[in-house]
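Take this structure, written in structure tokens, and hold onto it; I'll ask about it next.
The complex is shown incomplete by one protein chain, all other protein chains being positioned as in the whole.
By written order: A and B. Residues from 1 in each chain.
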Amino acid sequence: MIGLMKSMATTMKHALDGSTFTVEYPEDAPDVSPRFRGVHKFSQERCIWCRQCENVCPNDTIQIVQDDQRNGEQYNLHIGQCIYCRLCEEVCPVDAILLTQNFEFTADSKDEFVYNKEQLKNVPWYKGIDPLESRNPDRGAWIGEGDGEVDYQ
Amino acid sequence: MGTVQLFPEFVSETLGLSGVLGDVVGSLVAAAVVGNIVLAFTGVAGPWAKRKITAAFTDRIAVDRIGPFGLLIIPAAAVQLLAKELIVPEGVDRPTWDLAPLVLPASALLGFSVIPMGRLGPVNLQIADPEVGLALVFAFASIASISLVMAGYASNNKYSMLGGLRAVAQNLAYEIPLIVTAMSVVIFAGTLQTSGIVAAQSDVLFSVGGFDVPTWYAFVNPFAFVLFLTANMAEIGRNPFDIPEAPTEIVAGYQTEYSSAYFVLFYLGEFVHIFLGGAILAVTFLGGASGPGPESIGFIWFVVKLWGFFLFTQWARSALPRVRIDQLIEIGWKGMLVLSFANLVLTAVIVGVIA
Partner (left out) sequence: MSLEVPDTTETDEVPERTPDELAALLGDLVIDRDDHLNAPGFVIRPDAVQETLSRLKQEAGYDHLSLVTAQEYENRYESIYHLKKFDDPTQEVSVVVPADKDRPVSESGEAVFRTADWHEREAYDLIGIEYDDHPDLRRILLPETWQGHPLSMDYDKDRPQIATLPEHANPLADHHRDAESDTMFLNIGPHHPATHGVLHLKTILDGEQVIDVEPDIGYLHRCEEQMAQSGTYRHQIMPYPDRWDYISAGLLNEWAYARAAEDLADIDVPEYAQVIRTMGAEMCRIAAHMLALATFALDVNGDFTATFMYAINDRERVQDLLEDLTGQRLMFNYFRLGGVVWDLPEPREEFFSKTRDFLDQLPGSVEEYHDLVTANEIFQMRTIDTGILPPAVAKDYGATGPVARGSGIDYDLRRDDPYGYYDELDWDVVTEDGCDNYSRLLVRMREVEESAKIIEQCVDLLEDWPEDERTIQANVPRTLRPDDDTEIYRAVEAAKGELGIYMRADGTDKPARFKIRSPCFSNLQTLPEMANGEYIPDVIAALGSLDIVLGEVDR
């Protein structure tokens, strides 16, 4: 019986202290950590069309179309297929693709989740935070001298 | 007790009717009022209060967007539930399958006919006050288990059948201790009439610092009160005895195959049963509608006691694990039954010696 009483007392204590853990979501938006990985933002001005992001992407989320002079024409990213691993941002030598903290996106069909470069450019910063400063990506390991064969692609 | 005017008589007198017509109209109006009060409780409890209470226990907010405190979720939920498609599975045994959801709320509502819900102003909210009131309530309430078996058997679903069978086993095991414990109250009060039982609890047991503790049987015989409370929880199938539904084991038990309006009826019936359980508890152990203040606000005290019991069931649900079916039966037959008979005998001896 004492155990039952203890259980009852514990829940009643939670009921009476009046604090809630959940928040009223849209009005009371959660704090997202500066490193959080959300929808991508793409900057065509920065992009050098090296296609490393397309190459590293583990599930072919990024599709780049170039003309015969290797100038970039299209940059498509299926944000519904993306697994938000951030490898594209990690390999990008010029910070042309970034993952914002924006996690709020909706669409009526899967196709609408295929963002072209204009849509990617217009993805808003979440609460105006530019994640690049807080993330401070360390590329030392990428461009350093490896012990064995080093492949810069 | 012919001295107290019952609700139907009040109605027919107010309308100036007499004879058979007066009886019929008075009874119908009184039944409609009481029934709607109970259904209104259920309407508040199901979609709103239950959520809010559970949320309080689990540090959440719950419904608060539609209307003040989210109260408009009640009509919204009603529309939503009723607008759903009624799915009739293949192979169900009709009309048993259709009748089951009607029997459950009906049995519970019938039980309220003899409950003395106290006075509200000049009105005494009790529809009937037969000599055998308490026995009648238990008889009405136990019809519920028939409904559960009907639903379980007719659904053509193995989970439903398991739920229905569990319901029978459980009701058999707990109805006897429940009624035997209630008998000890009857011995104290010397009557089966519900108003008489309430009236017998209006004396002063003792006074503490100017505050009179009444002779509610919960104070007179707390042991019987705990027994009755436990058996009552099992009777209405609430935690830790919610095994006829046991969602994590047998999906939803007897109501697995019900949807839309039928589901609402089951849901409704269960809540009315909780309130009926609270009403029986209030009448037998908590002095019915008595409380501080004038007698004319007795109904408010009664409502407080009903909701107190409802709160208790929700509290237990948030805190207590569910017992296993064999343990439940064991507790019922080997524990509660023995204890309730011991209580009965002891009460009889004490009352016999004192009186």
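The criterion applied here is as follows: contacts are C-beta pairs under 8 Å (C-beta built on N, C-alpha and C of every residue); 3 or more make two chains touch, one makes a residue touch a chain.
None of the values given here were measured: they were computed from a predicted structure.
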Touching the missing chain, which residues of chain A?
-> 1-4, 6-7, 9-11, 14, 21, 32-37, 56, 58, 83-87, 90-91, 134-138, 140-142, 144-153
Those residues of chain B that touch the unshown chain are 54, 57-60, 158-159, 162, 166, 239-240, 242-243, 246-251, 317-327
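The definition used in the following text is that only the chains that are shown with their structure count from here on.
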Touch list for chain A against partner chain B, complex | 4, 7-8, 10-12, 14-15, 19-24
Within the complex, chain A is touched by chain B residues 53, 55-61, 64, 315-316, 318-320
